[in-house]
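If you scroll down you'll find the structure; I have some questions about it.
One chain of protein is taken out of this complex; the other chains stay put.
And now, chain A:
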Amino acid sequence: MGNSVSHAEAVEEEVVVSEEVVEAAPAEAEPEPVEEEAEEEIEIKIGTAKFDPRFPTTNQAKHCYTRYNEFHKCEAEAGADCEKFGKAYRSICPQEWVLKWNEQREEGTWAGKY
């Protein structure tokens, strides 16, 4: 059932496709302006926040909150290379929650340490 791992892992490795390759066909059919092609430099990498053994439950609210705090802890302490934490909390947290928390941080009413 849920244990059939091997196939998906194989897929995950293959999947790092740069967008240029994927977009080749539509670009041929309809030549696009230079500015738009510059935008297509974004690389789509299939990947998301990994399963975290600290949060094995169905309810992932605490997972989201912790990842959000970890990102800001990293920014406050290390100041660089925090993007992996950023990606993790963005994958888990609803945008509405994050924007609300950001607002609280700006207002100085955020309950967290960082």
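As a convention for this text, a contact is a pair of C-beta atoms (placed from the backbone, for glycine too) under 8 Å apart; a residue touches a chain by one contact, two chains touch by 3 or more; residues count from 1.
Rule of thumb we're sticking to: contacts and distances are computed from a predicted model.
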Q: Pick from "Large ribosomal subunit protein uL14m", "Replication protein A subunit", "tRNA (guanine(10)-N(2))-methyltransferase" or "Cytochrome c oxidase subunit 2" the UniProt protein name of the chain that isn't shown here.
A: "Cytochrome c oxidase subunit 2"
Q. Hey, which chain A residues sit against the chain that's not shown?
A. 1-5, 7-9, 11-12, 15, 17, 19, 22-23, 36, 39-40, 42, 44-51, 58-61, 63-64, 83, 86-87, 90-96, 98-99, 102
